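Working notes for the structure below.
Just one protein chain is left out here, and the rest sit where they should.
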Amino acid sequence: MEELILKLKKEIIEVLNLEDVKPEEIDANAPLFVDGLGLDSIDALELIVLMEKNYGIKLKDASQGKEIFKSVAVMAEYIQANRTK
Amino acid sequence: MKIRKYCKIDREFVVIDGALYPFPKEEGTHFLTALYRALSVDYPKFHKMDTLSKLGFLASELIFREEDENILMFDNMAIICFNRSSSLEYDTKFQDSIEAQNYYPSPSVFVYTLPNIVTGEIAIRNKLYGETSFYITPHFDAVQMVRTVENAFQDRDTQSVLAAWIEAYEETQEVLMMWVEQGKDGGMPFLAENINTLYNKSF
Partner (left out) sequence: MKEIVITGTGIISALGLGKEQTLNALTNNRSGIATLHYLKTAHTEFPVGEVKFSNEEMKQRLNIPETEVTTRTSLMGILAAQEALQQANLLTPQYALLHPKIALISGTTVGGMDKSEQFYADFLENNSKNDYIATHDCGTCTEMIAGHFGIFFLLETISTACSSAANAIMTGARLIRDGRADIVVAGGCECITKFHLNGFNTLMILDHELCKPFDAHRAGLNLGEGAAYIVLESSEFAQKRKIEPLCALSGYANTCDAFHQTASSSDGIGAYLAMKNALSNAHLQPADIDYINAHGTGTSNNDLSEGTAIERLFIDQIPPVSSTKAFTGHTTSAAGGVEAVISILALQNNFIPDNLNFKEKMPELTFIPSQENISHKTLKHVLSNSFGFGGNDTALIFSK
């Protein structure tokens, strides 16, 4: 799990162009949206693409992201349970 | 109409009101990123923008950074941008992502496939609620720019205009942004010949 969390952090930094953020600066249990990293609705959509592209998870509705993107840890758990690749 | 302040950025130089703005260029860092770092502004969204928006954002930062917020009549400022290649840089990028071989279209790329997103980015940064528009012309056309800005002043609500030529495609990355006001005193007349001089002048 730790490994997946670190991998996810790196992927998030890359796809969301978080140029000035390092993986260790992201708290795995802190909320991803609401202050934190200053992410917006487009970033959420980009995370949905990330889950499909890298883990074969397809979300039908953008609102499903709300629960999944609570924190990197929650996201990693969801991926672990639902990944198809 | 007069130019109260202007900023010009291209791959070689950054000029603010006729003076060169020196900043350290690092090997391997894009010159726009280097300029962003030199300005020490905290706006991480910058890194997510397309080149058009980065150019517009940086030019407006350079124009407004030393202005007293209280004297800026932001509510009544229009933003009018022009270019030749629209958002072709990101259009191409998005088109590549919907090709069948590697079909993962990116929402954050699609967002920038509209030329007028840059006017929105400048407005968001500076909380400008006035008019914004984007015109596509076959080439840099100072006469057309003057006409269009003059037209915007037909609305009595409009007190000043942030007018810019912003082009970002292939080898060209350039912006000439002018803060234009009504009246004559305290600035260079906003005339086609002056705009052409500013655009063509090298430093």
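To keep things simple, chains are lettered A and B as they appear, and every chain counts its residues starting from 1.
Just so it is clear, a contact is a pair of C-beta atoms (placed from the backbone, for glycine too) under 8 Å apart; a residue touches a chain by one contact, two chains touch by 3 or more.
Only a predicted model underlies this, so the values are computations on that prediction, with no experimental measurement involved.
**Q** Which shown chains does the chain we cannot see touch?
**A** Over the full assembly, the chain not pictured touches A, B.
**Q** For the chain not shown, which residue from B:T33, B:N116 or B:T172 touches it across the whole complex?
**A** Answer from the full complex: B:N116 touches the omitted chain.
**Q** Considering the whole complex rather than only what is displayed, give the residues of chain B touching the chain that is not shown.
**A** 79, 86, 91, 94-95, 98, 105-107, 110-121, 123-124, 126-138, 147, 150-152, 154-155, 157
**Q** By the contact criterion defined above, which parts of chain A meet the unshown chain? Give residue numbers in ascending order.
**A** 40-42, 45, 48-49, 61-62
One rule holds for everything that comes next: only the chains that are shown with their structure count from here on.
**Q** Would you mind writing out the residues of chain A in touch with chain B in their complex?
**A** 16-21, 38, 42-43, 45-46, 49, 52-53
**Q** Give the list of chain B residues in touch with chain A in this complex.
**A** Result: residues 33, 44-45, 47-48, 104-108, 111 of chain B touch chain A.
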